[in-house]
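First up is the structure itself, then whatever we jot down about it.
All protein chains of the complex are present and in place, except for one that has been dropped.
Each chain gets a letter, A and B, in the order it is written, and its residues are counted from 1.
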Amino acid sequence: MKSRWFTPLLIALTLASIAVHFWSTNEPLRFTLASISLLLWAALLGKATESVAHYAGERLGGFLNATFGNAAELIIAIFLVQKGLFDMVKASITGSIIGNLLLVLGLSIFAGGLKFKTQSFNTLLAGHNASLMLLAVIALFSPAAFDTQLDPSEMETFSLIIAGLLIASYLLWLIFSMITHKKELGEEPAVEVPTSDISQTSVAHEEKPEWTKNRSILLLFIAAVFVAIQSEWIVGSVEAVAHTLGWSELFVGAFLIAIIGNAAEHSAAIFLAMRNRIGAAVEIAVGSSLQIALFVAPALVFISLLFGKTMNLTFTAIEIAAIAIAAFIATSISRDGSTNWFEGVLLLIVYAILGTGFYLV
Amino acid sequence: MKSRWFTPLLIALTLASIAVHFWSTNEPLRFTLASISLLLWAALLGKATESVAHYAGERLGGFLNATFGNAAELIIAIFLVQKGLFDMVKASITGSIIGNLLLVLGLSIFAGGLKFKTQSFNTLLAGHNASLMLLAVIALFSPAAFDTQLDPSEMETFSLIIAGLLIASYLLWLIFSMITHKKELGEEPAVEVPTSDISQTSVAHEEKPEWTKNRSILLLFIAAVFVAIQSEWIVGSVEAVAHTLGWSELFVGAFLIAIIGNAAEHSAAIFLAMRNRIGAAVEIAVGSSLQIALFVAPALVFISLLFGKTMNLTFTAIEIAAIAIAAFIATSISRDGSTNWFEGVLLLIVYAILGTGFYLV
Partner (left out) sequence: MKSRWFTPLLIALTLASIAVHFWSTNEPLRFTLASISLLLWAALLGKATESVAHYAGERLGGFLNATFGNAAELIIAIFLVQKGLFDMVKASITGSIIGNLLLVLGLSIFAGGLKFKTQSFNTLLAGHNASLMLLAVIALFSPAAFDTQLDPSEMETFSLIIAGLLIASYLLWLIFSMITHKKELGEEPAVEVPTSDISQTSVAHEEKPEWTKNRSILLLFIAAVFVAIQSEWIVGSVEAVAHTLGWSELFVGAFLIAIIGNAAEHSAAIFLAMRNRIGAAVEIAVGSSLQIALFVAPALVFISLLFGKTMNLTFTAIEIAAIAIAAFIATSISRDGSTNWFEGVLLLIVYAILGTGFYLV
């Protein structure tokens, strides 16, 4: 962002993208402009997240990034809930969770691992992330396990109670991790172990940030908003293309939309991992998944109440299997608090297997 | 127990409770007297367990507490087996395992965590507990997995062989943990980290116990017997009330009865956790679960042989799921050998989810 041309270019492209979005029907032009503009905003978002992390710590930086990113997804999901499209909501929740745990985390760990032989982060945090992911899997599995024995109204009650318990545990988690045990879950002293054979450039963490703390948070917020808007526009185009090609709803919802919809998490996490701030990258990827599973999904259950038709929490067997698989492999590679390129590959391979399955269905 | 009024009060209330149990039909009076008397006995049991732990180590203290507690459950289960009420036996085994792993352990960790920022215990023991819980899950899952492919007599054979293998592994575990690797599994040097903001009172472990070793074990035994008898009386009352309210057999068996039936483990484990002896609390809660799964349940299979009708080990899908969920989350939070209040909350949330499901069925 040091270059003089960045800000003017960003503004020009954004305006152009807005113009064609509202006054043109030239689909390829709209898609291209939105994509390039998205890339620039995503770069700014990554930079802003790093800057916030510098002032407020990796965990808060990652948390804000994930929250701003998920706010957009929550808004989109509310529209779907209003229309009663519960299956699509659940598919996109599934896609978002596995996209963050496998694709975002996998790419971050892989990219970071190409530059640094071993990257490490707080093991206590890794352990708690694992337990919270397991809670999410249990909470989404339980309604399905009891499904045949409960009638619809009992299932509604069950879903509402689970949703309440999940939100309670997420709020308590924030109190635990941001207040009572903030220090214990903080970043480890960053030990930089550059890979001898690939690249020696070790980035100095002490680098003075360009922006003040408040400015960083503001830029993080603005960038997240534009990333959300423009990824939403791209989703529209992609959806049209996908349906022309005859791809299934499930694949489009759980993979294509999730990939573009999580652009904010993608760019920032990879950006940070390549600067050896793997702790922040994990916080974004895993933290975002947890927020979706423990806060966004249950919140949607309560929001559906307002529209008069309760969305329950019974996911399909394949969705639950995919979420459980993603949670288990992500836990298995991250539990020791250290990562390397091969562990990134493992996550990406699992993502490819699930993606193939969802594509073929 | 230092107070002078404790022993007279205990004796008076116990006698009163016995009197109304046999000569009165006033249900509320019987229930109230039994409950208060139970509370006093449970307090004595906790104190006696701590005293035994002082002389013989946390592990042996915990083991004796769990064994005396489970002896009562075994006796009750034998009566049910004799009547051929196998489903109720399995429900109560399930309830006892998840009650210990989620409720007792969760409350202990939560209560201890409110007083101490981080509590730690032997990680090698945590790892072995996890492997043994997994063995229990595998052993209870296997008959169900093969269920459709085996006829009833083959399933009896399968259940008997599994039961024999489980008892063998439990006995070998006692040899391993009490003889060949006693030292390796012993308590860690207790590092007390009182939470700065909640309470500073750190209990000195060197505190001279009030009772001699033999007297402690005797009191532990007597208290366990009275806790067992009186929790049994309360179970009777509760069951009557529950059926009036129309609660399901499964919920009453797996939750209500298990909660009251494990009063011995509850009181002692929480008592010890709040004195920063989390190792003993884990030993009671997890050790009691393991004893139920690896010894009591298989012993009941053999005992059923004596009554002429073999109980097999095929649990329902929901029971297996509940046991597996409890084992996995308990393992996930305890594997690193350190606990805090939020990990207690996680266990309690999972218990609430399962309890809701069982209640609604």
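Note that in this section a contact is a pair of C-beta atoms (placed from the backbone, for glycine too) under 8 Å apart; a residue touches a chain by one contact, two chains touch by 3 or more.
Since the model is a prediction, treat every value here as computed from it, not as a measurement.
S.K.: Out of B:I75, B:A168 or B:L218, point to the residue that touches the absent chain in the complete complex.
M.R.: Residue touching the chain left out of view: B:A168.
S.K.: Can you tell me which of B:L135, B:L219, B:I234 or B:A285 touches the chain that was removed from the display?
M.R.: B:L135
S.K.: Among B:L150, B:I222, B:A299 or B:V361, which residue is in touch with the absent chain?
M.R.: Among B:L150, B:I222, B:A299 or B:V361, only B:L150 touches the chain that is not shown.
S.K.: Which parts of chain A are in contact with the chain that was left out?
M.R.: The missing chain touches chain A at positions 117-118, 195, 197, 317-318, 321, 325, 328-329, 332-333, 335-336, 338, 340-343, 345-346, 349-350, 352-354, 356-357, 360-361.
S.K.: Which chain B residues touch the hidden chain?
M.R.: 123-124, 127-128, 130-132, 134-135, 138-139, 141-142, 145-146, 149-150, 154, 157-158, 161-162, 165-166, 168-169, 172-173, 176, 180-181, 184
The rule we apply is simple: only the chains that are shown with their structure count from here on.
S.K.: At what distance in angstrom does the C-alpha mean of chain B lie from that of chain A?
M.R.: Chain A and chain B have C-alpha centres separated by 40 Å.
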